[in-house]
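Okay, here's the structure, questions in a sec.
Shown here: the complex without one of its protein chains, the others still in place.
For clarity, chains are labelled A and B in written order, and residue numbers in each chain start from 1.
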Amino acid sequence: MAMIITATDFGFEGPYLGQMKAVLLREAPGVPVLDLIADLPAFEVRAAAHLLAAAIHDLPQDAVVLGVVDPGVGTERGACVVQADGRWFVGPDNGLFDVLAARADRLAWWNLDWRPERLSNSFHGRDLFAPVAARIARGEPVPGTPVDPAGRLDPAAGADWPAVVYADRFGNLMTGLRAAFVPREAVVRAGGVELHYARTFGAVPVGAAFWYENALGLVELAVHRGSARARLGLAVGDPVEVLPEQASR
Amino acid sequence: MAMIITATDFGFEGPYLGQMKAVLLREAPGVPVLDLIADLPAFEVRAAAHLLAAAIHDLPQDAVVLGVVDPGVGTERGACVVQADGRWFVGPDNGLFDVLAARADRLAWWNLDWRPERLSNSFHGRDLFAPVAARIARGEPVPGTPVDPAGRLDPAAGADWPAVVYADRFGNLMTGLRAAFVPREAVVRAGGVELHYARTFGAVPVGAAFWYENALGLVELAVHRGSARARLGLAVGDPVEVLPEQASR
Partner (left out) sequence: MAMIITATDFGFEGPYLGQMKAVLLREAPGVPVLDLIADLPAFEVRAAAHLLAAAIHDLPQDAVVLGVVDPGVGTERGACVVQADGRWFVGPDNGLFDVLAARADRLAWWNLDWRPERLSNSFHGRDLFAPVAARIARGEPVPGTPVDPAGRLDPAAGADWPAVVYADRFGNLMTGLRAAFVPREAVVRAGGVELHYARTFGAVPVGAAFWYENALGLVELAVHRGSARARLGLAVGDPVEVLPEQASR
């Protein structure tokens, strides 16, 4: 059965996520709604796109993802529906879905030109994207115009991005690099520090900085029982560098 | 189908919201439970009442709202059930529902005099209000005594309140003013600053302060990619002023 999954930058604070989910429950009764992430980087759409592409692997193949990082809400930015390897994505047409779309084997794309009767200037997640996600979850046709993804999508959008894409509350730094493509002997240079690979936190001394393959499959910079964010002085969007040859210690 | 909606000041931290929802799932199996908001202003019941009245518009007509901002828990404050324009509200009788009740076309009111066998001194949300909300969601009669709302409710409680009622995590400030009653040419004075209307964030330069109609229909004070809270130096409960004549720039 279908499932609707939210991936937003709203935070859990305030009535925003709740109001959007109230629309989902009303328009698609009986369909489970899961909050995948509510703190996608606000204003940093590229970082959010890389994080989202890595975070969807465990989702069911028929999931409908309501993805909202929308700094341009109320301006003339477009809206879209994307189907990538079976899963649906509904949200602003601002690049949020470009990374996962460029990596998909099967891809379809619609301009979302339907508009609801009441559309606020600042909350299209509730007023536009949630009703459309509910329709798709109910099995109805996409209320939009099919377009050729080839004319819409830069094929290079799927390439890995050597930059910080997320900082968790412990100060671990996820990057836009997929660990499967980074040799274990590679050194990652970030914030002036050279980090070597370790399997996980317990494999290094307390206080040591290292990189590892995190549970999303991304290269993550970490300090055992410490904060890589504080140690390296990096924020979302800041660059990192992979040194292909092993540095001398 | 009925739906139970939580609106509290518990935060998502700790076991509080989870314990309350465990009661709902046990007592009303199969009824969806939605968290509308978990950071209603603690201790600021009037602000919470204005925010709640604005936040319920998208809720289904038969929703049962479990509303808990309860600084007087464990003292002699009463408990109530309110039905306003079809929707149910269960919680402390401390003014939290007065704004939405005073604005309702159809209104019924009960003193909630039922008490559970086990009633903690500090968590009536779990022990008293959740079981009652579950009963109502199951279609059972209200376990309370009907009272005449006219003798209970100050009719002026529904009036707009020129004050800050919520600060979101970006520092935007919601007020208790409904934007439908504020002319677009009006100037809002707050924290010594005069703010003019703009349609949305993208309509003003980065760093500019303005007011706009937010997605709840309230006048909200904002700074494009900045914090109105920091700029204006205001907190929940602080007054704002609407200048009916357009100020000279």
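FYI, a residue touches a chain if its C-beta (ideal position, glycine included) is under 8 Å from a C-beta of that chain, and two chains touch if they have at least 3 such contacts.
All values derive from a computational prediction rather than experimental measurement.
From the set A:L59, A:A108, A:V147 or A:A208, the residue in touch with the chain omitted from the display is A:L59, counting the whole complex.
Considering A:V132, A:L216 or A:V240, the position touching the chain not shown turns out to be A:L216 (whole complex).
Residues of chain B in contact with the chain left out of this view: 11-16, 18-19, 21-23, 25-26, 29, 42-43, 71-75, 120-123, 126-127.
What chain A contributes to its contact with the hidden chain is residues 1, 3, 5, 12, 32, 34-39, 51, 55, 58-60, 166, 168-170, 199-203, 212-216, 225.
The working rule: only the chains that are shown with their structure count from here on.
Each chain gets one centre point, the mean of its Cα atoms, and the points for chain A and chain B are 31 Å apart.
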